[in-house]
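Just dropping this structure here.
A single protein chain has been omitted; all remaining protein chains appear in their positions.
And now, chain A:
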Amino acid sequence: MDEEPERTKRWEGGYERTWEVLKEDESGSLKATVEEILFQSKRKRVTESHGQVRLGMMRHLHVVIDCSRTMDDHDLKPNRLTASLKLLETFVEDYFDQNPISQLGLITTKNKRAEKLTDLAGNPKKHIVALKKAVDTVCIGEPSLYNSLHLAIQTLKHMPGHTSREILVILSSLTTCDPANICELIKTLKSLKVRVSVIGLSAEVRVCTVLTRETGGSYHVILDESHFKELLMLHVKPPPASSSSECSLIRMGFPQHTVAYLSDQDAKPSFSMAHLDSSGGAGLSLGGYFCPQCHAKYTELPVECKVCGLTLVSAPHLARSFHHLFPLQAFTESPAEGLHVDRFCQACQGELKDKSIFTCPICGGVFCSECDLFIHDSLHCCPCCIHNPSNP
C-alpha cells in the first residue's frame, strides 16, 4: 500500500511542474505567476533591510520542531522530518556564525505533548548532536502548538529585556491539539514581547497567521526544499529590535586561549565547566579559555560562565556581528536596455540576460540579480569595491 501510490505521486509531481512552466509561457504577459511575485518579495527584502535600524544582537531563540504524524510525509525527500532536521543543522551553524553571542534551544512536539530537546545554550555542537539523534524519532499523533509555545516561554520569560525573545516554529501539521484557548496564550506572548515566526510545511493555517501577526513575527509556507532553506535562512539575520526594548551595558569577558603542554610543569589537567553536566563528551584537558573573573575553564566560546554568570566571548565573534549594523548599501536597479558598455556581470562574468541589472552606488560595478542577492545575503561587501582599493 505504501510503495505503490508513492511512485505515482512522484511521477505526478514531475508532470505537474512541467505543466506549470508551460502555462506560464502561454499567458505570461497576463498573469504574474507566483514565482515572479516571490522574486519581487526577495528583492524587496534586500532593499528593505538596508537602513540604520537597531538590531537585536543578543538573541534567544527557541526552535519548535513538529514531530507529528504528518512529518512522515514524503514530499520532502526522504521524508519531511529528515529533511527538516538536516536543514536545521545548517541553520544552527549559520545562526551561531552570524549571531555569536546568541542562544538557541530546541523543542519537539508530538502526540499532543511538547518536549525540550536541548535547553537554551550558545553551543552549536550540542544542538547539532541532538538534531542528529532526533532523526530516529517516531512521528506520531498531533502536535500541540499551545504546549510547545508554553514550554518555550517558561524559559524565555526569564531572559533579560535587552535581548530578543524569539520562537521559530517548524509546523508540518495542519491541526493542533491544544489543552486551552490559544488566543489567551497569544496575548501572553504579546505582553512578554516574544516574537513568534512560523514556517509551514504544507499550507497556510489561520491560527499561525494570527499568531505571527499579533506577535510581530513572519509566516511563510514552503514551496519546495530549496525554498524551505531560504526561509530558514531568513531567520539567521537578527530581527530589528523593538523600540521599547531596554538598552543596557553588558559585562562581557574576553578570555584568552591558554595553550599548555604536558611537558609544562605548572600545567594541570582540568575539566571544562561546560561539559560537567553532560555525562559524555570531553574529559580532562590541559588548555582552554579561562574566565577572567573566576578562572573557570571552558573549551569553547561563546558561553555564559557557569560559575559567575559572565558572558564569555572572543573578539572575532563580536566583529562578525558587526556587518548587521553597517550593512552593504542596496544596489540600484535599472533596466538592462540602458546599458551599452559591457553586458557581463562583474561578479560571475556571466552575460546579463535578465530584464534588469544592479549597480553598486559606490564603485559603479554592474551585477546580475543572482549575484546581487548573493552579495547582500552572504558576502556583505561589494567585490569590486574591495578590488579597487582606491574606492574605499
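In the analysis below, a contact is a pair of C-beta atoms (placed from the backbone, for glycine too) under 8 Å apart; a residue touches a chain by one contact, two chains touch by 3 or more; residues count from 1.
Here, contacts and distances are computed from a predicted model.
Visitor: From the list "General transcription and DNA repair factor IIH helicase subunit XPD", "Ubiquitin-like domain-containing protein", "AP complex subunit beta" or "GPI-anchor transamidase component GPAA1", give the UniProt name belonging to the chain omitted from this structure.
Guide: "General transcription and DNA repair factor IIH helicase subunit XPD"
Visitor: Looking at A:A114, A:I182 or A:M273, which residue reaches the missing chain?
Guide: In the full complex, the listed residue that touches the missing chain is A:I182.
Visitor: Looking at the full complex, which residue from A:A121, A:M159, A:L192 or A:V221 touches the chain that isn't shown here?
Guide: Considering all chains, including the one not shown, the answer is A:V221.
Visitor: So which of A:A203, A:L284 or A:A315 would be touching the chain we can't see?
Guide: The missing chain is touched by A:A203.
Visitor: Of A:A130, A:M159 or A:L174, which sits in contact with the chain we cannot see?
Guide: Hidden-chain contact among the options goes to A:L174.
Visitor: Which parts of chain A are in contact with the chain that was left out?
Guide: Residues of chain A in contact with the hidden chain: 5, 8-9, 12-13, 16, 19, 30-34, 37-38, 40-41, 69-70, 75, 142, 145, 174-178, 181-183, 200, 202-209, 220-223.
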